[in-house]
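Can you read through this structure? Questions will come right after.
Excluded from the complex is one protein chain; the other protein chains are retained at their positions.
As written, the chains take the letters A and B, and residue 1 is the first residue of each chain.
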Amino acid sequence: MGRLLEVEDLRTHFFTRAGVVRAVDGVDFSVEKGKTLGIVGESGCGKSVTALSIMRLLPTPPARIVSGSIRFDGRELTTLSERELEDVRGREVAMVFQDPMTALNPTLTIGTQIIEVLRRHLGLDDRTARRRAAELLDEVGIPRARERLDDYPHHFSGGMRQRVVIAIAIACEPRLLIADEPTTALDVTVQAQVLDLLDDLRREHEMAMILITHNMGVVAESADDVAVMYAGQIVEQAPAHELFHRPEHPYTEALLAALPDLDDSDARSRRLTAIPGRPPDLIDPPQACRFAARCPYAGCGDSCALEPPALRELRPDHRVRTAHPASEREAVTA
Amino acid sequence: MAAYIIRRVVWTVPVVLLVIFMTFTLMKQIEGNPFRKTERAVPAAVQANLERKFNLNKPWYVQYVQYVKGVATGDLGPSLVLRDRTVNDIVEEQFPRSIELGLLAFGWAVLLGVPAGVLAAMRPNSRFDYGSMLFSNVGFALPNFLVATLLIYFVSVKWGMLPTSGWTTWQHKILPSFTLGLVPMAYFARLVRGTMLETLQQDYVRTAKAKGLRRRRVLTVHVLRNSLIPVVTAAAPLLGYIITGSFIVENIFAVPGIGRYYVTAVSARDYSVVMGLTVLLSIIVIAANLVVDILYGILDPRTREART
Partner (left out) sequence: MSATQIAGRVAGVDAGAPIRQSSLWQDAWRRYLRNRGAVAAGILFLLIVVWCIVAPIVSPHDPNRIEFPDAYQGPSWSHPFGTDQFGRDLFTRAALGGRISIGIGFGATLAILLIGVAYGAISGFVGGKLDNALMRFLDALYGLPYLPFAILALAIIGTVNFWTMVVALSVASWFITARVVRGQIMTLKENDYVRAAYAVGVRWYMILGRHLLPNTLGVLVITIFLELPGVILGEAFLSFLGLGINPPDASWGSMAQDGRDAYRAHPHIIIIPSLAIATLVLCANFIADGLRDALDPRTKET
């Protein structure tokens, strides 16, 4: 299985009046053909900015990809012209956004919005495009697809709208689908359906997928590989199973520990574990390890207080950015 | 959709009646009986005749109904000062000129103002942006009698390019319509710029880009279409300005239209004309609002189902 997408040392900064926000500051990951990479992290860690950077959808003042490389199927995306990008977007790489309520144009029928992407990339004529659009709606689970083509977005519920957005995204059979918190704005019951839908579609159309979320549960369900992001950097990446059973980074451990455990009867009467402190200010991030302030293992004289830890491969396919990975810690009380 | 239109139309009827009622009441407050107070002394017998002819000796509600009937059938009554002419005569003669002036002014505004706004939004904070916004600010602030005077002074008097006043050839029509169109132009430029900037921020524009649609399509189909909706709704208040402004512009450029005549009628105390013109102007404004509402319903599907 080859690597479809390779991101290397990506840095995207926002140049605002208040200062330079280093939203993505050294992100490395890769996605394999036909597999799902889950990117987890708390709000503000830079997950969305990473996704938007790949598609180059950030407003270019104030944002800018300062350095790094994004290679899609061997092709460098950061140096493409706008016109060339227009050919990639929607056709090779597609995106599903977080808020279905605002992602669709309220004054156009959803039929129009699906057909326009079919005509743009596949050059279909009106009738074929319409037929294909109905098929797509059907595939994403919208009943009476044919009739609903002429409806407007406000005729659909949130979950339905998200399905429409997904239909538009897969319309031209992209090889990579980026889903940025696709279920965050939806009810819990609908969330599961949408995730299942994405999974089915991925397998059907042999797409690779990047699934961005702050919800560990979602990632556990759907991802093959997982990357954990913190303060603009990837701090751990491993296959899903591996990450959940043998986490290395203190942050990952803390995230997993924070999950409520319904099986443990003791746990029900205890308080939920939270991670103390807050993420660092991205205008002036710490020079050394960014998690150090909240890390239970960081000591004063440790290397992580002096210089940023590098992303290193602890085990095959398991990379960590910390001075205190679990497997290197002595079994000493913290 | 049809239901929406019908609903809106039906609602205008009571509104028009209300407006006529208010104008009527206002007029009655001014002069109980205009004939008694005119400068030229009117012999008692003639006065009584006139009163009977114009129903002035009947109770006010009867007069009101008569008047409404008149309006409905298109009869706005007689002029009180120019005894041999009716209000309708005056309107028929002068109104078309005002309409022409207004339409031309609107044309200037759309032709110059909208593109300016679009370009400014597409290059925010550029020199063009600042320049055009400054221009539009100035356009709002300068009273149109000043603009008119300056234009006449430079273009007509000094450079002799266009005539100073009157309304006969097409050259006559340029300065007055441009002067009147200046404020709407400024308004459109600002408005279009604002709505475009706002639309450009919307998520669905980002989705459109993410689909790989060509830039031109994103702009025309997704951005402009949605940006121009507020512009359409702005047309209605602009009509109010055009009416107001026409009073001045017609005055200065000696355009023989309704605006100029209104002022004359007020000074001459020809209240029947004043009332007739006011009712006419009101009906136009109401009709324009109706058209704008309907257009809005066509352009933005979300409004159609909302209860009015």
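Quick notes on this one:
Operating definition for what follows: a residue touches a chain if its C-beta (ideal position, glycine included) is under 8 Å from a C-beta of that chain, and two chains touch if they have at least 3 such contacts.
These numbers were taken from a predicted model, which means no experiment stands behind them.
Among B:L175, B:A189, B:A210 or B:I286, only B:I286 touches the chain that is left out of the view. Looking at chain B, the residues touching the absent chain are 11, 14-16, 18-19, 22-23, 26-27, 29-30, 124-125, 137-138, 140-143, 145-146, 149-150, 153, 157, 201, 240, 243-244, 247-248, 251-252, 262-263, 266-267, 274, 277-278, 281-283, 285-286, 289.
Rule of thumb we're sticking to: only the chains that are shown with their structure count from here on.
Centre-to-centre separation of chain A and chain B, using mean CA positions: 54 Å.
Taken in their complex, chain B has these residues touching chain A: 202-204, 206-215, 217, 221-222, 225-226, 229, 299-302.
Every residue of chain A that touches chain B in the complex is listed here, in rising order: 55, 57, 82, 85-91, 94-95, 97, 99, 102-108, 116-117, 120-121, 152, 154, 165, 168.
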